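All protein chains of the complex are present and in place, except for one that has been dropped.
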């Protein structure tokens, strides 16, 4: 085993670093010009093959061969230089991969560039009130009217919903077809008078999700991805991408480091909390899990780099992350003591004290809900990972 | 609220104590005469209404009105004097209540006195290899031959099986009837050449259960309890008794006291383990559960004393006991350290050291298996206790 | 021997429950948490009209002369209904005065506390435990700063913890400065209160006993909150369908909810016993209070999290009522000191 990246990649790292030194100098740019500067920087970085690597040149990408080690080097160096990576969000993570796999040439040309530039921001239109994990129970209807779909219904839990300009959606188009067969995958513009959107305030007090209402909203048939009635299958491609993008050993490592910092800075019985045997034991106990997660990420990464299929631990990373986040939250809650009675000021605000951990405490709960609930993940581990028999009650 | 027993019962307590002072003097008895002495004592105690209170006089009981407070006073005083209570085991707990409710006059006369005297020792013949929690999946067959049932099959997990003289059993008598309707409840003598018994050695190294094989074993039709094919219902009465008899706050309290004692006697880092903050925290954490269990027992007891139906917490006591036992076991395991590497000498042996906790560690596991597995109990709490919808896959 | 509630006790709980349902329904709770008011006066007054302020006070001052058990049963329903207003402070302050030997203070305050004409709140300070209190007294004047004082802007009187573990009564007024804090539990707003040489009445009551009262009432409040979160979860699991069946039929969720019940229902008798032991003056009363408080604090937080998880997305929204109890659970765990603190106290009380 070898955790170094090898000579070739270290030399590549030098190139990236050299490029960044020249191309990324935000301190030299006035605030109003920053947006254009970043766009220009991204274009240059794409030209070098550092960004949009999976996207064909004809649609504005750099069309690089798959190389997870080089990709990792790029991520590390961009992070080091605090340089912007690709435009994020649902558009790049879900719509573009779907378009590349299932879209027509026209669709690819129409949508990919504008998504990459951040001009189109995509909301996800899967969940509906009452659907929960049963995403196939779509009730939002789309009816064909000439060359247009006319959409009526409601979608919920759309992340970045207030900023979204467009939506990718599952709509029921065939009333009489079986549950999974009656769904079509549609793109639509949210700039339509029949669209109403409403932020969903969360338990944290913030609003990161939206609810959408559609009243006779139209979208061209040409914006339909894949065949009519085949939307469930089209969407499955997408969901896989989302699942792969959630876990992150670095994020967890940072969280754990913050917890240790909290333990050092918190006074308890006249000494730093980290001197308390209960705290020390709890911290190392958690660290065992954090490191198991981290080295399992290395393992997955190593498989991907070698082009090998992922080991079963890949199915467990999200749940593992959720459970470790839960432990970190409870340990922090113990440590912050009375400060848990204070409402934390919003992230980014100055003077946030130990009570900011309440964000993490609530966030660790949100994790268990977002991207498939923990019970669904346990089903997947049991059935796909261990080969236990499928529960027929959970649908096809 | 009032945890005292009241004047009347305290005066009753004096009577019991007085009786014991006179009637129970085992020190005065030679060892060979002890058995007869105990039998005589029990007879006297029954005469005073202290023992076999639920059993009619005509079958040898003392036929007392239900009075859980007096019964508790009797238990406490007998325990204090270390005097023998009723003969225990499946016979008194399961067979006699079933006979009283479903037996014929002849059956009652034939079996109850001999069970009370300990002449008949009853093994339970419910579980079969592979049946697990699905007790209605009985495959042991009984076929009618004149006035006899001829039994062929196998039973397992019979407690006290090596000592048993008789068995109460579920046997499949109607091959074509639906699963639950084809079962008959039979009594039989184990003194039959077709009966083979075999102890089941447990993970502990000891053997408290037996497996039985039946080859053309016969029992009179007159020994059948209830109607042919109604055995499932007959057995349900019995099972209720078993479930009510498992939990015990006193046993748990004793176990916890032993754990505290262990913490006081174990040295760790040059001081008693009970001075270690980790140990102190763990102990009080467990004590919270132990006391919740204890006071809930009081609550159940109080309801029973008032003749009120039991509150829903009654459904939770067994699972609670299992989970607390698990916590105690793990805490003890931490405390005994290296001694966990030693095989504990059998209970009752002199010189048992801290490694005797391994018995408790294994026993806490056995608890989660005996008397319905924990998952079955969670179903019961969810469905009967909280009214959640029944899972059709779990059978009728 | 009796260790279950009397019919009357059940009826009182039902009356409080009904009063809270009428005077503090979901809409009003949401108005409260979204607004600026420190507590909801109408529901508070309705509870006071039921006599909750005077439950443990002598009849001669308008009280009902009942025990802590009855007060705990009320606090439990308060927790169930997310009571706003300092119910624990009102009861504990009244008792502190009643158990002192100052007849003037009794006459001055008890009738008003019993009717609710005066609002009382706790200002214990530092690390909650009497031995950590640090407001200083010089003669009849007290000075110092106390964080986490509930309903401080609307309180008429503060029960202040003094250095040395004594209690004093301080009336709101010019020598008392109130600096509101943001509260994580928006049904229980709080402030830092600064006493600037404020005139005070020193009380002779045993502060350890009063602290135990607060601990037990807080445990009862947590029990009620946990029960509410469980009830909401059970109701949701019965109603909500997925994959064509109520989600409560899925074994995994059913068992998770059963485990929640296993945390709540047995804990009820633990709270009863702690209150009973206090009322009877049993030897283990102080330990029982510490253990009950620590246990219920942990249970409520655990149930709060489990309830949100069982609900999925809807449980994570601000508008759904559960968020109110989730936030109460986190707040409750810290209030009066965290569970680890009280467990260590219990260990010390056992001479471990």
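Order of writing sets the chain letters: A, B and C. Residues in each chain are counted from 1.
The definition used in the following text is that a residue touches a chain if its C-beta (ideal position, glycine included) is under 8 Å from a C-beta of that chain, and two chains touch if they have at least 3 such contacts.
Values in this document were obtained by computation on a predicted structure and should not be read as measured data.
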Any idea which chains on screen the missing one touches?
A, B, C
Among A:11, A:25, A:117 or A:312, which residue is in contact with the omitted chain in the full complex?
A:312
Touching the absent chain when the full complex is considered, from B:6, B:26 or B:130
B:130
Of the listed residues A:287, A:327 or A:343, which contacts the missing chain in the full complex?
A:287
Can you name the residues of chain A that touch the chain not displayed here?
1-6, 9, 69, 260, 263-264, 274-275, 277, 280-281, 283-285, 287-289, 291-293, 295-296, 298-299, 301-303, 305-306, 308, 311-313, 316-317, 319-320, 323, 375, 378-379, 381-383, 385-391
Touching residues of chain B against the unshown chain: what are they?
127, 130-134, 137, 156-157, 200-203, 205, 278, 326, 330, 333-334, 336-345, 355, 358, 361, 365-366, 368-369, 373-375, 378, 393-395
Could I get the residues of chain C that touch the absent chain, sorted low to high?
250-252, 254-255
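Operating definition for what follows: only the chains that are shown with their structure count from here on.
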Geometric centre distance via CA averages, chain C-chain A, whole Å:
41
Which positions in chain C are in touch with at least two other chains?
245, 249, 340
Each of the following residues of chain B touches two or more other chains, namely 277, 281
